[in-house]
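With one protein chain removed, the remaining protein chains of the complex are shown where they sit.
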Amino acid sequence: MARAVTNRRKTITTAAAWFIAFLIFFPILWTVLTSFKTEATAIADPPVFVAFEWTTENYGTVMERSNYFRHFMNSVVISIGSTVLGLIIAIPAAWSMAFVPAKRTKDVLMWMLSTKMLPPVGVLVPIYLIFRDTGLLDTRTGLVIVLTLINLPIIIWMLYTYFKEIPNDILEAARMDGASLRSEILYVLTPMALPGIASTLLLNIILAWNEAFWTLNLTAAKAAPLTAFIASYSSPEGLFYAKLSAASTMAIAPILIMGWFSQKQLVRGLTFGAVK
Amino acid sequence: MATKASRSAARLMISPAVLLLLGWMIIPLSLTLYFSFLRYNLLMPGMEEWAGLANYRFFLSDPAFFSALWNTLLLVGGILLITIVGGVLLALLIDQPMWGQGIVRVLVIAPFFVMPTVSALVWKNMFMNPVSGLFAHAAKAVGLQPFDFLAHAPLMSIILIVSWQWLPFATLILLTALQSLDSEQLEAAEMDGANFPNRFVFMILPHLARAITVVILIQTIFLLSIFAEILVTTNGGPGTASTNLTFLVYAESLLRFDVGTGSAGGVVAIILANIVAIFLMRMIGKNLDT
Amino acid sequence: ETLTIATVNNGDMIRMQGLTDDFTSKNPDIEVEWVTLEENVLRQRVTTDIATKGGQYDVMTIGTYEVPIWAKQGWLVSLNDLPAEYDIDDLLPAIRGGLTVDGELYAAPFYGESSMVMYRTDLMEAAGLEMPEAPTWDFIKEAAAAMTDKDNEIFGICLRGKAGWGENMAFLTAMSNSFGAKWFDMEWKPQFDSEAWANTLNFYLDLMNNYGPPGSSNNGFNENLALFQQGKCGMWIDATVAASFVTGADSTVADKVGFALAPDNGLGKRGNWLWAWSLAIPAGSQKIDAAKKFVAWATSKEYLELVASNEGWANVPPGTRTSLYENPEYAEVPFAKMTLDSINSADPTNPAVDEVPYVGVQFVAIPEFQGVATAVGQQFSAALAGQMSAEDALAAAQQLTEREMMKAGYIK
Amino acid sequence: MGRITLDKVSKSFGEVNVIPPLDLTIEEGEFVVFVGPSGCGKSTLLRLIAGLEDVSSGQIRIDGNDATSVSPAKRGLAMVFQSYALYPHMSVRKNIAFPLRMAGLDQAEQDRRVKAAADVLNLTDYLERRPGQLSGGQRQRVAIGRAIVREPAAFLFDEPLSNLDAALRVGMRLEISELHNRLTTTMIYVTHDQVEAMTMADKIVVLQAGVIEQVGSPLELYRTPRNVFVAGFIGSPKMNLIDGAEAAKHGATTIGVRPEHIGVSPTEGTWKGTVGVSEHLGSDTFFHVHDTGLAEAMTVRAGGEVNLHHGDTVWLTPEADKIHRFDKDGLRIA
Partner (left out) sequence: MGRITLDKVSKSFGEVNVIPPLDLTIEEGEFVVFVGPSGCGKSTLLRLIAGLEDVSSGQIRIDGNDATSVSPAKRGLAMVFQSYALYPHMSVRKNIAFPLRMAGLDQAEQDRRVKAAADVLNLTDYLERRPGQLSGGQRQRVAIGRAIVREPAAFLFDEPLSNLDAALRVGMRLEISELHNRLTTTMIYVTHDQVEAMTMADKIVVLQAGVIEQVGSPLELYRTPRNVFVAGFIGSPKMNLIDGAEAAKHGATTIGVRPEHIGVSPTEGTWKGTVGVSEHLGSDTFFHVHDTGLAEAMTVRAGGEVNLHHGDTVWLTPEADKIHRFDKDGLRIA
């Protein structure tokens, strides 16, 4: 019901917003542009923006050097796997907290969140030893387990806030209609909370995709995701801006594209109960 | 609601999550605690012996400890400040009617998807490098001496990089909160004679309080353990100018392979993190309940 | 069988990855998985793994520093039984010595290196100077001053400044040897309060502040290499392996590079180090035989020839085999002789002017070293960044080294 | 089918005793309305019957069988919620079919019953829509449809019309009444709108603070309220209640006269007062008369054509046989 906005004002806001958005986006754009340059053009002074000879040779070099596809698949499996597993554990938990609140519910939730504050470096050695003894080192399973545990609190919290917005009445109606607990969650709660679940899924895929400590320290070759792929570029020899850019672009492109496509979902769901 | 049947069902359904997290917390934690009382260097296996509080004494007396503590606070505080102030302003801007709002949003959200390692590498090499970085080129183009970010303002540079990554997150949450502000409330304030700055101070900011708390909570959780960005850009230096607690613990346990001291550091970090946690939870609890 | 091989992301190693097919075609039953990581990350990963017996890797790339320490722990598989055609005796004695503990070879050198001066012949000429084969530090300073032209972004000298025991401390430790300094006296007492160290650090800071590039406190080997390749450095004192890169295709100054021995101060020691990136097999590996085959292949004479035939002699991994330096074709390579001379002039068992209780040129072969040296490196890096004075940096270094040595029980 | 008996049923939430032990019998086929002020425990009572809350003590019998610890799904009751509680992600058809699906009926039977319900409720054209695309009244009907298909022993309604606007409320009220006439299933209906209670109920249960104040037919309650609370609660506008001397004259502590039982005249009558706000509805006019010395304001209903203005003096005359008398405990004096 906002008042009609004058075109002049709209033009000014548009210009300002586009300018700032461009600034924020620029590092990524620059990386992508650089990935198509030769090493010499990449460091040229003054820098060239688009008027250079585009080449894809950097991508070739990078592909040749490491098995991008395997890293990529590992990233996909690990991030999706851990998120889905997390959801499976979190949905019942969030149901309990949202619909059968007890005095302790809030404390339990806060305690769960506080487990996320443990500095991972502090517990790397114990975890490494446990993983060694259980044969989980360098396995996707191992990483899925760790990332599930790491992201579980956030997943539970997000779901909890979405579930709380679902009127209790509807679940009770289902109960009156003869639905068992399982049907209630499966046929009523989950579909209703779908937008929330979707954005939880997305956010946690992103977090898992970008997790760089455990994925790097608990894998060697077989299960190493893209974070490990990029780690081999952190300081290569000689001129490397273009190759670094190519590798970076390849590491972030999948998640960036996914993020863009699901942007609406993600934004809509990103509230953490902050909006009321 | 709540019948006996549903309460027991609830207990059953929450238990997997609780048990898992409890295990995830207690098992490594107790091992860490145990190690922290040992003289335990990875490079000298078989020489573990009880060390009492020696590891703690050693870690806490490290001159780097206090600067790490201070750096951690600066880092978290600085990033929170930038992302929240920037996020509020950006959210206000994006919320205005404009052409191509969708695209603007897509551009603004992008840094959030970038891996910390990648963003640190890109910023360090392609922007902040004092010889061939873009900032250096820009400085030279306007006749200034290039500024050596990572050597002369290491902490500030890291704050900048991490803020860039988290700004979208803050902006998005604040934007959704902003959009939930009842437009009638703003109109009422307008009728009551409040101009824009007044509306911002008296209506918008209080309305955003809750969202801001959430941003603080979530970001703090992640920011307390910033690591990759430091490792890639400055390695904690120069000196200990950009060493935070996490990095210090890392240095102890994985550079020196002194697991004993590292574990003691880990325990200290966990205690400090929990102090922050309790403080935050209090704040959040208050703000989220209403 | 699949071998998991941890390597550092150096050019030579990456080249080896590209040549894997040669190995797998000769050994069809073996597959190879590469884990390529940046040096520090690699070191941390493999050390954690081997110390906890994680068993994730079958072949590890480690350096001269780790080999004696790890071998003493019994973590490595002895390589004395490599097949005869491998010709162990062909390995350069200095390099081989560093990888041998109690008569057993525990790692096969992939490439060996020392450090030396690389300089721009054109700039030297323009400055009217001539680089002697064995320069002194004073000459280096004079030349740096003469070559520096900051307006055109030419910096007289590029040196490592990035904190790390394998980065600035490798250089500074080697340099300090030539200034008569040392890490510890015979009682394991740290020596950063000595005048020799003060001279070393002050000279270094003076050189870098006046003639070095901006941001040098973050420059390691790779950053300096990039600078040199861009033509921004007049001189660069660093690893001998860099020679093939600065004269290689990526370099804008490939045909204008000259080489000299690392500088000295007339005290009998040069400021050069000795290092070999080597392949070792962790004792916990399940695939020792296959791993040995791989190690033998990668460090063999045939591998050198393979590289030579593919990429030319200049790109062969240097510094490991006597036969390479006897090869007339390799002698054509401009830096071949200088590399060999540099390697031969380093003496790990007797690194300093004075007598010391430790071995290692640019390191001290005790487990605590990497931690201490990295912390010290941070202090020196801070001094280079201008955040603290040389005195403060040395005092801090002295204090923290004492703390660490006390904790480790070397001194009471 | 549909006889519900509550036997000493009580409910407390922690310390708070919301419903003290209470007996109530609902006969088969009856339309029973629970009324009472907000917070008096109407919803709680309904939810106890539905099984959505456990009773703290007592027994609930449905058709003679003890249902106290039977799960909601098994009690054979259907409930219509105030918020409708439709499943927003399902089409109307799926919403209505949901209880049948849960009961495991086959598809053909489900379709048959949904169709029958949709016919009854005029929903046939909307079966493929989502609840979000329906108007308030249509949603209400879907909620009823979902209840009907189960052929329950009784329907429970919790303020089903309170979210509708006035005009629609009237219409839906009629529809529910007609439905009851047709199905003759027991219905228990919660509301705090006494017009709804009056027009729909066979039997009204008036609750206050969890206690039953009176049970009876609408006209019984209107004509012979058992106590002051019921007298004030039933009837719109509210009965005028008068204490003090005027009440004593009639031998009571309190007397009550309904607005429609007071005559008004500009010239003569029993009580004198001044006209305050007058509300002209066209058909009727309600005068609020002040300064009578009886109560703060007396409400009087007059015809649409009576012309009196703010500040006019008027005389009021109660119809003698329509005066209700209450003793000091508030109980009716017969």
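Just so it is clear, A, B, C and D label the chains in written order, and each chain counts residues from 1 on its own.
Note that a contact is a pair of C-beta atoms (placed from the backbone, for glycine too) under 8 Å apart; a residue touches a chain by one contact, two chains touch by 3 or more.
Quick caveat: nothing in here was measured; it's all calculated off a predicted structure.
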So one chain is hidden, and I want to know which residue out of D:108, D:245, D:281 or D:334 touches that hidden chain in the complete assembly. D:281
Sole residue of D:2, D:235, D:256 or D:318 that reaches the chain not shown, by the stated touch rule: D:235
By the document's definition of touch, the residue of D:10, D:59, D:83 or D:199 touching the omitted chain is D:199
Please identify which residue in D:11, D:301 or D:324 touches the non-displayed chain. D:301
Residue by residue, what part of subunit D touches the chain that was omitted? 38, 162, 165-166, 170, 173-174, 177-178, 181, 192-193, 195, 198-199, 218-219, 222-223, 234-237, 258-260, 276-277, 279-284, 286, 288, 301, 304, 310
Tell me which stretches of subunit B touch the chain missing from the display. 182, 184-185, 187-195, 198, 202-203, 206-207, 209, 290
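As a convention for this text, only the chains that are shown with their structure count from here on.
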Which other chains touch subunit A while also touching subunit B? C, D
Once you find the CA centre of subunit A and the CA centre of subunit C, what distance in Å lies between them? 39
How many angstrom lie between the CA centroids of subunit B and subunit C, rounded to a whole number? 37
When the centre of a chain is set as the mean of its C-alpha atoms, what distance in Å lies between subunit C and subunit D? 90
In subunit C, the residues touching two or more other chains are 48, 52, 226, 230
Two-or-more-chain contact residues of subunit A, please, as numbers and ranges. 43, 124-125, 129, 172, 231, 233-234
Which pairs of chains touch, using the document's own definition: A-B, A-C, A-D, B-C, B-D
